[in-house]
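Since the structure comes first, as structure tokens, the remarks are kept for the end.
Here the complex is missing a single protein chain, while all its other protein chains stay put.
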Amino acid sequence: SADLEAYCLMLGDDALVLSHRLQEWSTNAPELEDEVAIANIALDLLGQARLLLTRAGARSEDEYAFFRAEHEFRNVRLTELPRGDFAELTARLFVFTTWRLAILRRLTGSRDPVLAAIAEKGVKEVTYHRDYAARWVVRLGDGTAYSRDRMLEGFAVVWPYVGELFVPSDVEERLVSAGVGVDPASTEEEFRQVVAEVCAEARIPVPDAAAIPGVAGRAGRHGVHTEAMGYLLAELQSVARTHPEASW
Amino acid sequence: SADLEAYCLMLGDDALVLSHRLQEWSTNAPELEDEVAIANIALDLLGQARLLLTRAGARSEDEYAFFRAEHEFRNVRLTELPRGDFAELTARLFVFTTWRLAILRRLTGSRDPVLAAIAEKGVKEVTYHRDYAARWVVRLGDGTAYSRDRMLEGFAVVWPYVGELFVPSDVEERLVSAGVGVDPASTEEEFRQVVAEVCAEARIPVPDAAAIPGVAGRAGRHGVHTEAMGYLLAELQSVARTHPEASW
Amino acid sequence: MTATVSDPDLEGQFESTIARDQRIEPRDWVPADYRKTMIRMIAQHAHSEIIGMQPEGNWITRAPSLRRKAILLAKVQDEAGHGLYLYSAAETLGADRTELTENLIEGKQKYSSIFNYPTLTFADVGVIGWLVDGAAICNQVPLCRSSYGPYARAMIRICKEESFHQRQGYELLLTMMKGTPAQRKMVQEATDRWWWPSLMMFGPPDADSSHTAQSMAWKIKRHTNDELRQRFVDMSVPQAEALGVTLPDPELKWNAERGHHDFGEIDWSEFKAVVSGNGPCNAQRTAHRKKAHEQGAWVREAAAAYAAKRAGGDDDAR
Partner (left out) sequence: MTATVSDPDLEGQFESTIARDQRIEPRDWVPADYRKTMIRMIAQHAHSEIIGMQPEGNWITRAPSLRRKAILLAKVQDEAGHGLYLYSAAETLGADRTELTENLIEGKQKYSSIFNYPTLTFADVGVIGWLVDGAAICNQVPLCRSSYGPYARAMIRICKEESFHQRQGYELLLTMMKGTPAQRKMVQEATDRWWWPSLMMFGPPDADSSHTAQSMAWKIKRHTNDELRQRFVDMSVPQAEALGVTLPDPELKWNAERGHHDFGEIDWSEFKAVVSGNGPCNAQRTAHRKKAHEQGAWVREAAAAYAAKRAGGDDDAR
């Protein structure tokens, strides 16, 4: 159905677009161990994206990834923000994985067996991702005075985009009723609790900032993105669009 | 002829690609006066590119700009290097305009009346551009100790790509014989003299560094570029390639 | 500019200049509040030009034809130029450009809220020309008769250039509307996003506008926010029709009795959020300007050091 397609694109685009930002970290990590870990998370998210875009079903995964226009991408804006420094990476990854893990856990109970299976696999992966990010929040937050400042700054950049994560779109509301989708609002309490715990461990205050509004109430889930998204897609789609007839 | 087309693309792509890098400075200049000046130079170079691509003649200016592959671009690699800081901008612009002014002056005597006219117009423009760049070389070189270091660093980044400017391609050699083109090697002495004068005024040593080779002797003029070029074209061509059937 | 304490003679002269619709010039005495209001107004306008370069500048490198690229680059350059005149006009009132820039990047002075919306497709470039420049012109044409001479003269030049930009924007949209279905859709979608924010450009309803009364008395402003907004709506409706786009307001319709178009209620809560700093791009715009300014600090210092050296005859030491 159109709703199922839209929903798969939402969850799939979140993974695809954040994976892209993590791919940009390739050869740029502070240590080889992080190089490996970040690539691994990028790969897992790319894998989730492929499964979800395939489940979306109306087009191939590559048609979805390489031949949609910006307004057809349904990812939350958090995932598309520019790469930023390692603290922004840590903040974004921690926020994103904490939220996504909560979503995927609930999605394992979906009436759609494919979505349930994708979620099952994703839960295992994202549990590891969240753990990686949380450990860095703690190390940076409770490392040096300088790293603490940077960590706070990282959260300051990312946090205004957190509000969007808990606002259900029409599509999600309908699929919640159908027992297929997850209400993102239902994850907020769990999210806030995990954040509070990790921040306590990191000895930093729980981040707080007003949510950045979309345009006339429309944001990532409605295809209304930030100015960073166009550049991301220009790069992501460049080779594919230069050779529209090619197969790879 | 094919040679004339290739030659117009060389001179046109130099202007088009450096204009792109200058466009990236929009909203990023240190002062409003520089904002205006850099945009002005970018505009003049874009204008030169349009005249030259039009003179190339086999396709429209937009087909050349937006639908060629990377290896079909004939610009020297100097023009495509990443944006860099203001010292790199200054170094690159000074080097480029000094060279181009010397080329254009000679080109005013071309047997091709269109090229001669384009060169005539270009000489006036690039004289101003070179003056702008040279004044910044002097101010940064003879400003603070810090700006002097940055200026030297700027030249260090740019200078390895200077050697390429004076190596004539086959096409240029043939067009020199025909009285249509300019031998870039003939501009080297003038170039070195201007650089020496401005560096003396700036109280900095004349830059010196080995020329960065191309791949098996092939560089920008043969369509062999740096890794920065692909990203530049992905951005430059993104909207046009997304809408190949559109007119604007 | 010598008297700091109010002086009945000077004040009378000032009032009479205003009353006779003559212009106040930099050498003239003005009341402290007039000076303050004028500086604030000119500075906000200058800041708007500078911040306004960002949303449009966003598309220069990606403009899909070389002609459109040249037009857009020239337009953004003009905005930098407008910023320059306007900062100069503010300086004639004793303001300092460096300080005004600091006020901008530290959020102490505002700029037009319209620039806190993102530009998401190339059609936005056209729609900004059409609607945003159109609204700006409605606002600014009366300012060409502003009582403060340097500002009025700057506005004459700026309005001329903006009319030119507006025509270029509208012409881009006309071309796109004759293009592919995807292009037409882009134009409609951009219109949908920019229409309401454009209406907000005229500021709060007259009933809530705190500065209007004094500004009108001083002939700094000549029309109320609501008057200008109505003029803009009336002007835009036939333009939208000619273009073939729908303005996203189901209540928009001609009211023969008023001789004007009626239109729907503006979402003033959105307006207030954006004005008070929480629009889609406020943080991004200010951070970008701040970063550019900070990254340019060493360059400005070098220029100052060089100028000081040369002024000091340091040449001899060579």
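Order of writing sets the chain letters: A, B and C. Residues in each chain are counted from 1.
What we mean here is this: a contact is a pair of C-beta atoms (placed from the backbone, for glycine too) under 8 Å apart; a residue touches a chain by one contact, two chains touch by 3 or more.
None of the values given here were measured: they were computed from a predicted structure.
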{"item": "Chains in view that touch the one left out, judged over the entire complex", "value": "A, B"}
{"item": "Missing-chain contacts mapped onto chain A", "value": "16, 20, 23-24, 26-36, 39-40, 42-43, 46-47, 49-50, 53, 61-62, 65-66, 85-86, 138-140, 142-144, 146-147, 150, 203, 235-236, 238-240, 243, 245-248"}
{"item": "Residues in chain B touching the chain absent from view", "value": "69-71, 160, 210, 212-216, 224-227, 229-230, 234"}
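In this text, only the chains that are shown with their structure count from here on.
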{"item": "Distance between the centres, which are taken as Cα means, of chain C and chain B, whole angstrom", "value": "35"}
{"item": "Averaged-CA centre spacing for the pair chain B and chain A, given as whole angstrom", "value": "41"}
{"item": "Multi-partner residues of chain C (at least 2 other chains)", "value": "62, 182"}
{"item": "Of all residues in chain B, the ones touching two or more other chains", "value": "235, 238"}
